[in-house]
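I'd like to ask you about the structure that follows.
Complex shown without one protein chain; remaining protein chains in place.
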Amino acid sequence: MNLVFYIAALVAIFATLRAVLHKHAVHALLYLIVSLLSVAVIFFILGAPFLAALEVIIYAGAIMVLFVFVVMMLNRGEAAVQQEKEWFRFRTWAWPSVLVLILFVEWVYMLWRGSAQQSFAGVTQGPIQPQQVGELLFTQYLLGVEMAAMMLMAGIIGAYHIGKQKQKSYHRYLEEKSDQISISENKTQEVI
Amino acid sequence: MISVPVHVQLLLASILFLIGLVGVLIRRNVIFMLMSVEIMLNAAGLVFIIGGAHWHQADGQAMVIFILAMAAAEVAVGLALILQVFHLHKTVDVDCLEELKDTQS
Amino acid sequence: MWHQQVIPALFPQIILSVAAVVCMLLIAVKRNHAVVHLFTLLSLLLALGSLGRIPGVMGVDGLFVVDGLGVFMTGLILITAFFIGIFSYPYFSQSVLEREEYYILLLLATLGASLMVISNHFISFFLSLEILSVSLYGMIAYTKTSTVATEAGVKYLMLAAVSSAILLFGIGLMYVATGQLGLSGIGRQAVYTPTSGWFTAGLGLVLAGLGFKLALVPFHLWTPDVYSGAPAPTSAFVATISKGSVFVFLWRLFDSIGRDERMVIIFVVIAVASMLIGNWLALKQQNLKRLLAYSSIAHLGYLIVAFVAAGDRGLDAAIFYLVAYFISMLGAFGLISYLTESGKEKLLLQDYTGLFWQRPALAILLSLIMLSLAGIPLTAGFIGKFYVLLAGVYSAQWLLVMVLILSSVIGLFYYLRVVVQLFSRPDHAVYFPRSPYAISTGMAFLVLFILLIWLGIAPGNLITQIQQVVHLARG
Partner (left out) sequence: MDVMHFLWLVPAFPLAGFLLLALLGLRLPARAIAWIGTVSIGLAALVTLWIGLDFLQQPPAAGHYRQVLWTWFNINGFAPAIALYLDPLSLVYIFVITFVSFFIHLYSTAFMRGDEGYPRFFAYMNLFVFSMVTLVLADNLLLLYLGWEGVGLCSFLLIGFWYRDEANGYAARKAFIVTRIGDTAFIIGLFLLVKQFHTLDIQDILSQAPQVWAIGAAGAFWVSLLLLGGAVGKSAQLPLQTWLPDAMAGPTPVSALIHAATMVTAGVYLIARMHVLYSLSPTMQLVVAIIGVLTLLIAGFSALAQRDLKRILAYSTISQIGYMFLALGVGAWTAAVFHFMIHAFFKALLFLGAGAVIMAMEEEHDIFKMGGLRKKMPITFWTFLAGSAALAAVPIITAGFYSKDLILFDALASTQGSTWLWLGGFIGAFITVLYTFRMVFVTFYGEQKKVIAHDPERETAMMIPLMVLGVLSIIGGWIELPHAWAHFTPFSHFLESCLPATQLKAGVESWELWLQLLTAIMVIVGIYWSWLAYVKRPALAYQLKQTAWGRALYPFFYKGWMFDQLYDTLLVKPVVWLSRIDRHDFIDYIYEGFGQLNIGINKVFSRTQNGYLRWYLLCVVGGVLIIFSLILFV
């Protein structure tokens, strides 16, 4: 199983890198979905089968589809790719990358130092079943679930208000965009 | 089940997180920035899964569910905003959003 | 877990949630600005009325702790939200957009804040933070046809999302290190793993995330842009409630895990930087909203002085300071929203030239607010600043005390500049609109005015209240 972990990890890192660096938005999104799938595999290995499923369904499924919709809605074809290329200059990425690299070094150093003091044995007790998660959610964290509901409500209202186009079009075709938004709302409701 | 050390697992989460961070920093396209944020949130979720597995608790997984919900809400509003930006500016270039700044006198 | 006392303890939050939903239904039935406005104000009052009369410190599911501090802050938040609600009406009446949803978002954001101040668990904290943030995205970009509001919305959303991710990663690391998500549990564990790299790294990340919400240097850059782009009532909300509630959680967090020496150093650095840089940035600012934003950065720096001073005295000082700061900021942004003319806010200082000669009452209020922010005696701001200074002196934080005084001197300069502007004669006739909805706003201004003076001259009552609250918190 260790091997699976390492392979999934490598795939995740590679796919994420591609997703971040790719010039074509749809390709990048597909890479991102690959990355999310491999993270789901890792979830599974780490004893969280329920979350692995949710990761696939909600993240790779619903949320990414939202992205695809928007990308397609703003579809600007090859011009966009060309523009991305242009934006992607050395000047743009050099300094941030250096900074994050330094951060990475310190970060890893701290994690490593922590590991020396922490006694651990890896996961041995077997997976945590969906039943346990559900019980927890609907007992101790019941209020949390309610809060999540309020948060989603805020999200829906915000998205509805901002996304709604002002002018009432007289022509059906011009209403295209607002339709798209109502689709995004539906997606959000699915998440609930 | 597996015997990968916890800090290696955390290393994976950190790498994913920092790739997301780099993405936010270097992309000028707002959609890509939002995607990178999703990567970061996902990496944070991974940490909770690692923690849950490490302590054999369901709390970590509960937290990840909440993170999923939050990511969804954020993406919904974020994409609506991106559409609005495109509507107003005819571009998704984040560097075009620089109307609000200190004017040098 | 759910016994009879829990529901009364959470009444304000429950009322707010129900109100948000009912508000949505109201809008679904028929759009009417005035009705929704009144409903919002009424439900805020109802929530306020349901506060209090709790027997003592009460935990709820380990997620919340309803104690004196929480009740006091909930009350403060509700009152502040009430004022923002009042200011919203004239502001949005002029808008051509649909205005009613704003009140739902306002209620939800208030809900998030009021949940945060009683949060005692990372899950409840995270969720309340997100309720607050997600509502704020909508509130900031509410006037979506304006390019600046949209820009402010995008900036706030991206930065808030990134900082949320950082915060989450930090919480995750702390969770891996301790196996706990509740603050008290983490506090217990932190004793055993004080130097664990995971734990400190996590704490550092949490700090960065909270620092963003509090707009402390170096996480402050969004503040002026968002304040100046967002509708004025929203700016008021971001400046007051959103920061105050996060500050309370910061306090709770460090109360349970202890103020480790290295953390104190970090806070000292942040406080010094915030006080100085905030004031420096405001020095030559010509845009009133940006000026207030910079000033709020400095004020949060002052609050961190109280935070570092710690203890009951520090908490008293911090809460009093928050009250004074809330009043001043509310008044300032209230005035800006009141003087907004057909959706165009008066942003530049020169727009306010000679306000005194046309609307003396408003000009006097604004001057008083500026003096209070500057910490001139006989205003609430002075007592607050003095209290904080005293806390710093008693805990021998000399560096912080010196910087506080020095930066106050710098700050004085720009606050007075605003005052001077109000009293100078304009070169050409400037017209300040008389809003037809002036009665409630006028009353609100009057109350703020009285509070500013009253808390400056006889703050004893409030101080005693706060001291009792702190005792209840430690009960």
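Chains: A, B and C, in written order; residue numbering restarts at 1 for each.
Assume a residue touches a chain if its C-beta (ideal position, glycine included) is under 8 Å from a C-beta of that chain, and two chains touch if they have at least 3 such contacts.
Small disclaimer: the values here were computed from a predicted structure and weren't measured.
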Which displayed chains make contact with the chain that has been left out?
A, B, C
Identified contact with the non-displayed chain, of C:182, C:204, C:334 or C:381:
C:204
For the full complex, which residue in C:23, C:166, C:236 or C:292 touches the chain that was left out?
C:166
Just name the one of C:154, C:271 or C:349 that touches the chain not displayed here.
C:154
When the complex is taken as a whole, what residues of chain A touch the one chain not shown?
95-96, 99-100, 102-103, 106-107, 109-110
Provide the residue numbers of chain C that touch the chain removed from this figure.
154-155, 158-159, 162-163, 166, 200-201, 204-205, 207-208, 211-212, 218-219, 221-222, 224-225, 262, 265-266, 269, 277, 280-281, 283-284, 313, 316, 360, 376-378, 383, 387, 389-390, 393-394, 401-402, 405-406, 409-410, 412-413, 416, 420, 423-425, 457-460, 463-464
Residue list for chain B contacting the dropped chain reads 21, 24-26, 28, 94-95, 97-102, 104
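The rule is simple: only the chains that are shown with their structure count from here on.
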Could you compare the number of C-beta pairs in contact for A-C with that for A-B and name the larger?
A-B
Rounded to the nearest whole Å, what is the centre-to-centre distance of chain B and chain C, using the mean of the C-alpha atoms as each centre?
26
Measuring centre to centre with CA averages, how many angstrom lie between chain A and chain C?
30
Separation of the C-alpha centres, chain A versus chain B, in whole Å, is 7
Multi-chain contact sites of chain C, meaning residues that touch two or more partners:
123, 127, 130, 134, 137-138, 141, 144-145, 153, 173, 198
So which stretches of chain B touch two or more other chains?
6, 10, 20-21, 34, 45, 50, 54, 57, 59-60, 62, 66, 70, 73-74, 77, 81-82, 84
For a test of understanding, state which residues of chain C touch chain B in their complex under the given definition.
122-123, 126-127, 130, 134, 137-138, 141, 144-145, 147-148, 150-155, 157-158, 161-162, 164-166, 168-169, 171-173, 175-176, 179, 181, 198, 224-225, 228-229, 281, 284-286, 290
Contacting residues of chain A [partner chain C, same complex]:
107, 109-118, 139-144, 146-148, 150-151, 153-155, 157-162, 166
In their complex, what parts of chain A are in touch with chain B?
1-2, 4-6, 9, 12-13, 16-17, 19-21, 25, 28-29, 32, 35-36, 39, 42-43, 45-48, 50-51, 54-55, 58-59, 62-63, 66-67, 70-71, 73-74, 83-84, 87-88, 92-93, 96-97, 99-100, 103-104, 107-108, 111-112, 114-115, 118, 120-128, 132-133, 135-137, 141, 144, 148, 151-152, 154-156, 158-160, 162-163, 165, 177, 180-181, 184-185, 187-188, 191-192
